[in-house]
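What follows is a structure written as structure tokens; I'll ask about it next.
As you look at this complex, bear in mind that one protein chain is not there, while each of the others sits in place.
== subunit A ==
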Amino acid sequence: MYRHAYQNGNAAYPLGGSGTFSIQPHKFQPRSHPLKRRRQLMTRLGIVGTLFCIIVFFFFPNLRPGGTSFGLFSSPEDSQIETVRYYDLSNVQGTARGWEREERILLCAPLRDAAPHLPMFFGHLKNLTYPHNLIDLAFLVGDSKDNTITLLKELLEDLRQNPDPKMQFGEMSILEKDFGQKVNQDVESRHGFAAQAGRRKSMAQARNWLLSAALRPTHSWVYWRDVDVETAPFTILEDLMRHNKDVIVPNVWRPLPDWLGGEQPYDLNSWQESETALALADTLDEDAVIVEGYAEYATWRPHLAYLRDPYGDPDMEMEIDGVGGVSILAKAKVFRSGVHFPAFSFEKHAETEGFGKMAKRMGFSVVGLPHYTIWHLYEPSVDDIRHMEEMEQEKKKKEEEEKAKKERMDKIKDTFDTPSRQWEEDKSKLQNLAQDAKKVADEPKKQVVQPDKIVEARGEEPEAKVEK
């Protein structure tokens, strides 16, 4: 107790001088007492603390100290982690009836500024009849300036949360990679001839990044699908798979407004090689890329798109050399053996056309279905928009003209009375006159019966009779 007095500085002696002669404490005090008490207190505190910790850790596993992976309870967790995988690639060759053999499909879709089309695309996904749990989805989003990623995440999460287990897909991955492309994605610059080679090469690069990161040893098939496909059969995967070809594409058309003819071939990248094109290819330099569908390169190739017959057999096959990328179903073994979308000039072609060429080069079958058609979204080109504006203006002009005409007619009607109306008026006037005359003639009769009030009260009957 005295010690405290000193520590407080309230003692009679100066603080520094408490040296040699001070004997503290002045009387015997068992020093163990406060210590003992303290010890007991600490023991109690310790026991209580221990119990508290045990209880808390037991009931709230989240509060358990983390960050370290050595531990008694963590070892079973550790053994839950599997690091070794074994696959036999001969089990994933891809067959005509994949849905019966539970063959997995990797669905790849490269995206850029695609937010407006995503809801439609996910609608298509939900409608696919191929077992959804066998479909793995992989998206590569690159250089997007709109909300593609956030929207995509939302839609995928919706898909995952679907309570129906049959509607749930397999692995879903979003790969985000910016390549720093300067090429515009709007319709006009996308399809301009000069931009084609560069654009095709960067598209090819994106496709390769997507595929190389998403392809797994479990996949038997790979399906490439553009998000801006508007109409496609729900059974498209099975329909294409049934042909049991290494690479297969449907015909791709697009609907048009009536004034443009109603419909039009869209994907001109599916074609058969021609002698002219081969001769042309020999004259071009190493890095040149032939792009189909432009007047600059007259290749005279038979295009899958132009061979369509709306009433033709949808199962009819046609051997092709270049393929379009809107909807490609390929066996995974094609990609495993190294075929990819050349981002350089491969036999004077790049991207999907080069893919077709390379697949052919490696001895795979590449086939198109001329009479099996899917429909690409119609996006009006700048010319179309101008034309539509003109049409709109014309329509407005016509409407205005009609309106003016109508107003004029009304005015004419208002200002000049038509003779027929005059006639009517005259007629009614004449009738009135005639009636008046009759009434005058009847007046004396009425006055005769006037004393008999009952007749009058009964009403018009007698009068009516009179009038008749």
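Just so it is clear, a contact is a pair of C-beta atoms (placed from the backbone, for glycine too) under 8 Å apart; a residue touches a chain by one contact, two chains touch by 3 or more; residues count from 1.
Keep in mind that, in the parts below, contacts and distances are computed from a predicted model.
Asker: Which choice in "Proteasome subunit beta", "Alpha-1,6 mannosyltransferase subunit", "Vacuolar fusion protein MON1 homolog" or "GTP-binding protein" gives the name that UniProt lists for the one chain left out?
Answerer: Protein name of the absent chain (UniProt record): "Alpha-1,6 mannosyltransferase subunit".
Asker: For the chain not shown, which residue from A:211, A:305, A:328 or A:366 touches it across the whole complex?
Answerer: A:211
Asker: Tell me, which residues in subunit A touch the chain that this view leaves out?
Answerer: 32, 35, 39, 42, 46, 50, 53, 57, 61, 64-74, 77-78, 80-90, 92-93, 133, 136, 153, 156-157, 160, 165, 168-178, 204-205, 208-209, 211-218, 333, 335-338, 340-345, 361-362
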